[in-house]
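One protein chain omitted, others in place.
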Amino acid sequence: MSTDYYREGDPVADTKAPEGPIAERWEQRRFSGRLVNPANRRKLRVIVVGTGLAGASAAATLGELGYRVANYCFQDSARRAHSIAAQGGINAAKNYRNDGDSVHRLFYDTVKGGDFRSRESNVHRLAEVSTEIIDQCVAQGVPFAREYGGLLDNRSFGGAQVSRTFYARGQTGQQLLLGAYQALQRQVAAGTVDLHTRHEMLELVIVDGKARGIIVRDLVTGEISTELADAVVLATGGYGNVFFLSTNAKGCNVTASWRAHRKGAYFANPCYTQIHPTCIPQSGDHQSKLTLMSESLRNDGRVWVPAKRGDDRHPADIPEAERDYYLERRYPAFGNLVPRDIASRAAKVACDEGHGVGPGGLGVYLDFADAIKRLGKKAVEARYGNLFDMYERITGENPYERPMRIYPAVHYTMGGLWVDYDLSSNIPGLFVTGEANFSDHGANRLGASALMQGLSDGYFVLPNTISDYLADGPFEALDEDHEAVVAARREVEDRIAFFLNNDGDRTVDSFHRELGKIMWEYCGMERTDEGLRKAIGLIRDLKDEFYKRVKVTGKAEELNQQLEKAGRVADFFELGELMCIDALHRTESCGGHFRAESQTEDGEARRDDERFSYVAAWEYGGEEPVLHKEALEFEYVKPTQRSYK
Amino acid sequence: MKLSLRIWRQPDAATKGEMVSYEIDEVSEDASFLEMLDVLNERLIAEGGDPVAFDHDCREGICGACSLVIDGQPHGPQAATTTCQLHMRKFRDGDQIDIEPWRAGAFPVVKDLVVDRSAFDQIIQAGGYISAPTGTAPDAHAVPIPKQDADAAFAAAACIGCGACVAACPNGSGMLFMGAKVAHLGLTPQGQPERATRVLGMVAAHDEAGFGGCTNVGECAAACPKEIGLDVIGQLNRDFRKAAARAA
Partner (left out) sequence: MKPWRSNIGLKIAMAVSGVLLVLFIIAHMAGNLHVFEGREEMNAYAAGLRSFGEPLLPHESLLWIMRIGLIAAVAVHIWSAVVLTRRALHARPVRYASKKPARGESRHAVATMRWGAVVIVLFVVWHLLDLTWRTVNPVKDIHDAYGAVVAAFDPDRWPVTVFYLLALVALGFHLRHGIWSAVQTIAGPNTKWRKRTQAISLAVAVVVVAGFAIVPLAVTFGLVS
């Protein structure tokens, strides 16, 4: 094992997870956790950073319970949090289809889908709570798709064998978020939640070892202010934008998590990233983000590349015999429907070998000609019309006449701040929910499970578990002159002053793009020992150059989008380095993490349960982070190797 | 391609702004409109200038953050398309393009092309929700909803809160946005108990925030990237009339 980039520390344990039969653990924890008397809740202040599914649902619910909540987001409205973009759907073990689904099956599928790198007790709780989420959302008026009988419709998603995905056309995330947003606005009107939009958290305040507040910058006036509380909840989303190009919204960032990490919170499994196979390929250097095309397209489209390298004929001129339907060839049983990670890697292999199509040879065809012949254009239009329109808006090509070009793109980050069963980080009083934590998906997230987790955390888990911590509160009153507060503020101010005074000549975006390229090349779909070592070196060099040459225009006391970006990119540099170190140390392949050195003869991922059945929880240590292992135990789902042949 | 841009520049809410001209070339046809502005900004920074501020986030037409008035049309010339999804191939080499912020009394300019749309949140706070405290919900199948109603509710719920309707309306009215929410919630059985108080509260907040009245001009629906139709305003008017009559 390569220990040249890190030290190994003591193992960690999830001390809150109850023992006993798995189906009773959540109930048991709810019962054993202490409660806060309603009259005392008014005296307790909780900060929630983030208004996505995880944040808005938590803030609204805590407000309903009577806590005093301060809620933050960097967008101009809480409704614009990145959860709004989720398309496909949300899973729940309702078994409305009577097709054999159950809490246990959802639990089983999720543990297996995560390639046996998640905690059984967490995943089981997620599956249990999933049914309540749907009830809750329907009561809020979320317009899920329905059948003619007026009951909710379900579909099967991401290769699942049961139909357990609830959806609202291609806008499930939007509708769920609006439900949570509206519940949140109701609490704002009721006076229980103070909502601060266009505010960015830039530092965590820790007093006597407890998380007691945050330092925020008002993105309009530039004013730096302090918010103090009894507990802090981070629901700040994923960090896929470390790759610059991803399906995430432009503002997604790691700053809140990273600042907490620097203050002592463990960062778990940072290298687990999910790469989505069906995205619209990059068209040029101006490209600012990548757009996801729904996974459902693979139900009817056939993936192929020209068999001859560098064949740049019009796709219609390439005869059948000269096409390579590589997924159907390599995975006869699953064909075009293999899981995300496999489909993504296969596309990369095809392009790396010179068969790619479109600009830069970074694309493969997703062809609907057969489907149109078989079903008729009308039927294809009914199924995918809106996706085809979106594709045409972006590429200017008509997918009814010419096969779509697709390419994998970074989509979701399974890693995040380490939390225990109560969603508490290792810093007392700091809780983490949604994509920002590492908890429930292991090494790979199943389609339609992120929305489920965000809402499970925010509506049902956190409000129950945080009371056990708050039962000790209210904590000693603090004021803004406390030395820890002053120091945190000074750090923020110094960083801002540094950027604005740096006499540089390169834009923030140019650095971010370059960092993204390094990450994609060496810490993307396929990772190698050599590549990762190289990447760490490149990132360190680029980081030095960043601090020397970055140029940030404007002032501190105004809306300054360059300044915002600079702070985020600075944190991405440090995160990128840790991701590479994590990827380097995990010499097995599992889920979204594929190490070229750990594969079977026919190129499939090979897990190493003997050595790596643990969560890697990293403690901040500058250039030498400290690894704490949390061992994983599987009592109910026995680890097996996945096979899609 | 080569373009002449005229862009509204305004350092902050208090300072007067003006249209400033920029020339930009080698714009790729495949770039989105916002990517074209990214390229311009990179150049402005390199030249020591101040980059143009504009709101954006998802860049895939769903968050409702992006908000430019392009050649006098909110979200530009392509129907049912947000600014972030508009691509440069819709323009021609040598075009002059005017870029302005949303204009409405209730949406004051913050900087350059960025405006303050918090008035929309205030409208929602005044009743744009269903009171369903967490944990109190019955089983999701307890109340079936006819598919037509569910589909109609969904169509109204598709609003992304971008504010293009207000920017397009000659009266600076927020009726299409408000109507979309009133229609969405009013079409579900869960939304019935609060239907009357909701519409009265929201209309009061709408007017309070300084939006104008609707005179049924229809520019809002033409500009709406999610194709929310005037029906929702009709529905809003009807709900309001009934609720006001009951309150009186």
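When the chains are written out, they are named A and B in that same order, and each has its own residue count from 1.
Keep this in mind: a residue touches a chain if its C-beta (ideal position, glycine included) is under 8 Å from a C-beta of that chain, and two chains touch if they have at least 3 such contacts.
All values reported here derive from a predicted model rather than from experimental measurement.
Here is the thing to keep in mind: the chain we left out touches B in the whole complex.
Checked against the hidden chain, the listed residues B:4, B:118 or B:237 yield one contact partner: B:237. Of the listed residues B:12, B:29, B:42 or B:71, the one in contact with the hidden chain in the full complex is B:71.
Summary of contacts with the chain left out: across B:3, B:180 or B:223, the touching residue is B:223.
Along chain B, the points of touch with the absent chain fall at residues 6, 8, 19, 69, 71-73, 98, 100, 103-106, 168-173, 200, 203-204, 206-208, 210-223, 229-231, 233-241, 243-244, 247-248.
Here is the rule we use: only the chains that are shown with their structure count from here on.
Rounded to whole angstrom units, the spacing between the C-alpha centres of chain A and chain B is 27. Residues 57, 60-61, 64, 75-80, 82, 84-85, 94, 96, 132, 134-141, 143-152, 168-169, 171, 174-175, 178, 181-183, 185-186, 188-189, 195, 197, 220, 249-251, 283-284, 286-289, 291-292, 390, 393-396, 459-460, 463, 505, 507, 509-510, 551, 553-554, 558-559, 561-562 of chain A are the ones touching chain B in the complex.
In the complex of the two chains, the chain B residues touching chain A come out as 11-12, 28-32, 34-36, 38-39, 42, 45-46, 48-51, 53, 55-65, 78, 81, 85, 87, 89, 110-111, 114, 116-118, 120-121, 124-126, 128-141, 144-147, 150-151, 153-154, 157-158, 160-161, 184-185, 188, 190-191.
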